[in-house]
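All protein chains but one are shown at their positions in the complex.
We just call them A and B in the order they show up, numbering each chain from 1.
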Amino acid sequence: MKRQDVAFAAGAIVVLLMGFGAVHAVANPYFFFAGYVIVQYVVLATAWNILGGYAGYINFGPAALYGAGVYTSALLLKAFGAPLVVNIVAAGLVGMVLGLMMGYLTLRVQGVYFAIATIALVIMLETVVHNIEYLGGARGLALIAPEPPAWAVGRTQFVFLVLLAIAVMSVALARWIERSWIGRGLRALRASEEAAECAGVATLRLKLAACAVSGALLAVAGAPYIYYASYIDPGSAFSLTLGLNTIAMPLIGGTRSWAGPVIGALLLASVQQAATVTISSELNVLMVGLALIVFIAAAPDGLIGLAERLRRKMHA
Amino acid sequence: MISRRRFSKIAAGTGLALAAPALSTSSLAQAQPIKIGTSISLTGPLSGTKNALTGYQLWRDDVNAAGGLLGRPVELVTYDDQSSPAQIPAIYSKLVDVDRVDLLISPYGAVLSAPVMPFVKQRDLFLVGMFALAGNDTVRHDKYFHACPWGPNSQVNWARGFFDLARAAGCTKVAIMSADIEFAKISAAGGKAISEEYRMSVVYDQSYPPNQTDFSAILRNIRAAQPEAVFVCSYPPDSTALIRGLSEVGIGDSVKIFGGSMIGLQYASLLANIGPALNGIVNLHLYVPEPTMRNPAIDGFLARYEPLARAQQLDALGHYVPPFCYAAGQIIEAGVKGANTLNHAQISRYLHANPVQTIVGRATFNELGDWTEKRVLMVQFRGIRGRDVEQFRQPGRQVILDPPPLRTGELVAPFGAARSG
Partner (left out) sequence: MFLEILINAVATGLLLGSIYAALALGLAVTFGILHIPNIAHPVFVVLGAYLAVVANERGWDPILAALAGALPFYLLGALFYEFYARVFERRGEADTMQALTLFFGVSLVVETALVLKFGTNQQTVDVDYVGQSLRIGLLVMPYRLLVPALVAPVMILTLWAYLKFTYAGIAIRAAAHDVRALQVSGVDPHWIKRHAFGIASVTALVAGAILVIIGPVDPFSGRLQIGRAFAVVILAGMGAVPGTILAAFIIGVAESLVSAFLNPSWSPGVAFLILLATLALKPQGLFGASR
């Protein structure tokens, strides 16, 4: 292991320990309610960026995969009372399959066409859920999750910790992909698919891998939601706002490295959580819209790119 | 222009009005306020209900003017949930854990309330329910009290009035159509259950996507099925489109009664926009200005609401949501005063044992906190002319057909004849 890797691993462990410590030290549950939403966005943004940032394939429907994860988990809980771990794995598998399907789509369509096809996926899945009576259809589904283990203090604290662990693993996975041959291949693919192919990069295999991993993680992010809210409905599972934030966060943070989506998610999600209870939500959405325009216009490589540019300027 | 003399008269009048509460509130100001927390859908698809805030505020002003609760002033803590259930868990945790509110009121409707119910059950908190059909039926919390008169077992029963009318009119064949939206789907399922109970055959039963703009195919299929009653579970955007479709395509001569659960036909802007095409439709409401419903308290409330609504561009009529928000406040007021404490268990015990007089009627609660008596109105639109909102403030335009004690007229049928008159 290189020194950087050791530092990263140490950081990851510290984050997990801090989370565990916080659950016991912080009495106020609100912290974990709000924290859940923020950490969920870290997972979503990281997952989205594996395909969108590294490979340059814009998935406009992360909500489709997230929603698939939410509903897979709820279905298993309702049908078998399955434990959370099983639900997370199952959601990951479903997400992976959907991701692979998306991956095969990339054989035929690229660029904008791919982006549009992913929008179609959201509507299709939402329509299907509307028509499945067992999943509650448009009515939604209210389920009371089983009691959490004693060490987790409470239900919210428990799902917060679970999600935090998922987030740490997702970020580690994204970082590993970025630094391995996969990441190099994806970058080549992003620059020019034809050139990459000519240079002997196995583009299809890479794309399939990126789609599968991204899809699986997006779905996994949704798996604990039913434990958090006790209620799911197609509107929030396939939420447009959620999809929008998921795309905006890596773009604001920076899409080239694993840190970008993390920074973007922490920043935007915290601001939004604070904003929910302070300013009107119109201004909240306006803020996201303006941020997107400003970043595309002035800092296309996100905050990380901006920071690097500043550093270079200072050195020059 | 206001003349100087007139001005001084107004000033004197308002001065008096202001001075009266000021006397009693001066001592209140020193006491710690009692905080009441809720979330309101100020934005998003449910923002048509944002006038809830005005209802709560008017109650707060009244209770504070009358000396507050337990000698303490009442303060509202509200957040915007953006009509999204995903926002609800964090908001209610903030209300309870950070703002330390004393009492909670639920958000609007079943979708937004669903995430609150396990939360209050787990923490064992008192909650006033707002408009959620059968909101407490799954969780069965003993500190839940509904401000809306859906009645017991409301999932099935709330629209029974429509089917009672249909049965009385001799209908045996029912068509049920619903939007793919939570409330509409629940209504449709309830309607189907009652149809079976009344031995009516369901000859059409389909749902359609929200925001459907063209109903001609649906209406033709319904006409082909020749139903005598058409139970419609729609939402504001499609309610408008559907009624337009009625005029364009027609529904056939077999239909005696049409409507039931069309959300949107309670809002001023929609009513005014549809105008005369409303005539004949039988639909749910919770308050209409008919003689059997009116009393000085609600008249006074609406008289105060109207200028506020004009100033803040809220629903001009305010018949649907705000009176029940005021009633929610009255339920809290009665509970706290009756139990003479803020203890949730004692408040709940008092409310289970004692009825509460609200501006929308007397509420007696059953063990699930639902009103023991269903008081959903089925009203028939009659004599609507033009697009003036004012006519919906007059009696006789929305005639109450059910429940019998509040009845102000009989069903005009068949539907075709009722539409022309």
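We adopt the following convention: a residue touches a chain if its C-beta (ideal position, glycine included) is under 8 Å from a C-beta of that chain, and two chains touch if they have at least 3 such contacts.
If you're wondering where the values come from, they're calculated on a predicted model, not measured in any experiment.
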Which of B:S201, B:N273 or B:Q394 contacts the chain that the document leaves out: B:N273
Contact with the hidden chain (one of A:A7, A:V85 or A:I123): A:I123
Residues in chain A touching the chain absent from view: 52, 56, 58, 60, 105, 108-109, 111-113, 115-117, 119-121, 123-124, 127-128, 130-131, 240, 244, 247-248, 251, 255, 282-283, 285-286, 288-293, 296-297, 300
Touching residues on chain B - with respect to the absent chain: 43-45, 47-48, 180, 206-209, 211-214, 216-218, 220-221, 224, 236-237, 240-241, 244-245, 247-249, 269-270, 273, 277, 313, 387
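One rule holds for everything that comes next: only the chains that are shown with their structure count from here on.
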Distance between chain centroids, defined by C-alpha means - chain A, chain B (Å): 38
Residues of chain A defined as touching chain B within the complex: 28-30, 33-34, 36-37, 127, 130, 137-140, 142, 144, 155-156, 228-231, 233, 235-236, 239, 241-242, 273, 276-277, 280-282
Residue ranges of chain B touching chain A (in the complex, touch as defined): 42-44, 79-80, 82, 84-91, 93-94, 96-98, 111, 114-115, 117-119, 122, 138-139, 179-182, 184-186, 207, 209-210
